[in-house]
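Got a structure for you, questions after.
For this view, one protein chain was removed and the others were kept in their places.
Just so it is clear, A and B label the chains in written order, and each chain counts residues from 1 on its own.
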Amino acid sequence: MTEKILELKNLTKNFGGVVALNDVNLHVNKQEILALIGPNGAGKTTVFNMITGVYQPTSGEIIFNNKSIVGKKRFEITKGGIARTFQNIRLWGDMTALENVLTATDVHSKSGLVGSLFGSIRSRKTEKEATVKAHEILEFIGIDEYGDRLAKNLPYGVQRRLEIARAMGTGAELLLLDEPAAGFNPAEKVELGNTIKKIRDAGYTVLLIEHDMSLIMGISDRVAVLDFGVKIADDLPSVVQNDSKVIEAYLGVPTDAS
Amino acid sequence: MHTLISQFWQLTFSGAVQGFIYVLISLGYTMVYGVLRMINFANSEIFMVGTFATVVITRDLLGHPANGPDLHGATLIFTMLLCLLGSMLVSGLVAMLVELLAYRRLRSLGTNRLAPLISAIGMSIILSESVSLLTEGRAVPDPEVLHKSSLATILGANIRIDQLLVVIVAPIMFFSLQRFVNHTRLGKGIRAVSMNEETAKLMGININRVISITFLIGGLMTGASAFFFETVYEATKFNIGFNIGIAAFTAAVLGGIGNIRGAFVGGLALGLLETYASAVLGSQWKAITVFIVLIVVLLFRPNGLFGEAVQQTRV
Partner (left out) sequence: MSNLRDQGAEFWAKWDRPRRVTFVIASIAVAASLPFAGNFSITNILNTPISSYQDVLVYPVGMFVLMALGLNIVVGKSGMLDLGYVAFFAIGAYSMAILGTHTHLNMWEIFPIGIALAMFAGVLLGIPTLRLRGDYLAIVTMGFGEIVRITALNTQKIGGPNGIANIPSPPSLFGLKFNISHPNSFFWVVLVLILLTIWMIRRLSIRRPGRAWEAIRQDEDAAELMGVPTLKYKIWSFVLGAGVGGAAGVVYASKAIFISPDAFTFNISVLILSCVVFGGIGNIWGVVLGGVFLAYLPERIRFISNARQLVFGIVLVLVMNFRPDGILPRKKREKALLTKDDLGGKND
């Protein structure tokens, strides 16, 4: 029996009068790659924003590791084990790649302000450990050679990967990746797909928003489809691929309507 | 407390006068905030320059002596109209200048968000210090042209002609502005930029022009307010904008910054509140009352009465 790491129960979100999400039920199993797909404006990023505490749900529950996380502060949610990347890259451009990851590892750092100031033994030790860990993560993602470069000067593809590395730096078990392959060419997509599988195999759980079907079908363990804020499918990739409702959502009205 | 009860209607009237002066200045903050999402820090100095425009027009341009006789009839109307339009024009042009020197270049460079704030503060210091050097830091009296006669006593409140003028004309200007923004092409351009700059750009709106005009309109309103201020108080000083600026900004936040209707309600509410508080605590604590209102509003109702969110939550 697989274990659920995240569960969305009857999740609804209204913006003013607009229903962005309507009664969505969804769960993510431990150590799986779940792809969340759907046409533009279907509510995918809204799901991410609610899980990470950017928005509060209008109604419904978000259960992470058997505990509700609704109403928690954003940094507490991250500390609790959920980290994300951004569709439009939001690295700290004037920091090096390593510093970007280091800042994320600070989530669990015991080093406080006073310790940092007087260079306490604990503080020095955590600094060192954090740096080693940050390098390991960069290495794992395959961008360690860029560690000393400012994030804003990195090639686009490396920036996207650094976003993932930074999310991993927080020590989260669940990674929310918002279109990590946006703007990639086919070869880069394949490479990224392998990285994401590697991340899962290392023990992480991945919830992924993506548009590229071949990437999704290649790496996902399960695919959930949102359309106009409603979940219309949730199954194995091969099943979802042939679901008539999904095809309809992507291609528009069925052909016999014309 | 006793004064507040015994002179309630008098205070309410004076508070309304003060409130309408705030309403027009806070438009300068609110409109610029609407299009730029930035506080126009120099607006207080735009107001100050407006008060000096009135002084210069009456004293130097029309040669009205400091202790000269009050004017009547057509001369009076002509003088006041000239002062009103002159103050508006000067403040409006200075506001455009501020936009050009402090905001435009930085907007095109897309630098960090601190830079335009600091350069606007710089502009505001340049304005107030230039005037301070020209006037040797002294208070400057404004020759009286309108005899401050009492028209009537209503509910124990003494209704003075200059104050009545503010209470009547300021709302007219406010509602004309509102009509302008809601119903003209230019006004619609301003609203479009306020809602979404990118979309407005795609729709072919010249953003720089709209922003420039928004500063102009904000300046015109602030300048009108400066004229009313001079009509009632008849004196000015290089640093007069500081406290009034904070108060008008507070009024804008109270009503919900970026919201034109909010400026009206916020300005009026603050004027009344401040006047009542002065009666109870003493006028030296007026600035502190305003500050406390600002903190309380930002804490408990950061969106103001009608406005948009102040806190950063967009991702």
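The rule is short, and it goes like this: a contact is a pair of C-beta atoms (placed from the backbone, for glycine too) under 8 Å apart; a residue touches a chain by one contact, two chains touch by 3 or more.
Just so it is clear, the structure is predicted and the values come from calculations on it, not from any experiment.
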item	value
Among B:Leu106, B:Leu186, B:Ile205 or B:Leu305, the residue in touch with the chain that has been omitted	B:Leu106
Per the touch definition above, residue among B:Ser130, B:Ser150, B:Ser176 or B:Asn196 touching the missing chain	B:Ser130
Contacts of subunit B with the absent chain, listed as residue ranges	38-39, 41, 101-102, 105-106, 109, 111-119, 121-126, 129-130, 132-133, 242-243, 246, 249, 253, 284-285, 287-288, 290-291, 294-295, 298-299, 302, 310-315
Missing-partner contacts on subunit A, residue numbers	52, 54, 74-75, 78-79, 83-84, 86, 90-96, 98-99, 102-104, 106-107, 109, 111-113, 116-119, 121, 123-128, 131-132, 147-150, 153, 166-167, 169-170
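One rule holds for everything that comes next: only the chains that are shown with their structure count from here on.
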item	value
Geometric centre distance via CA averages, subunit B-subunit A, whole Å	47
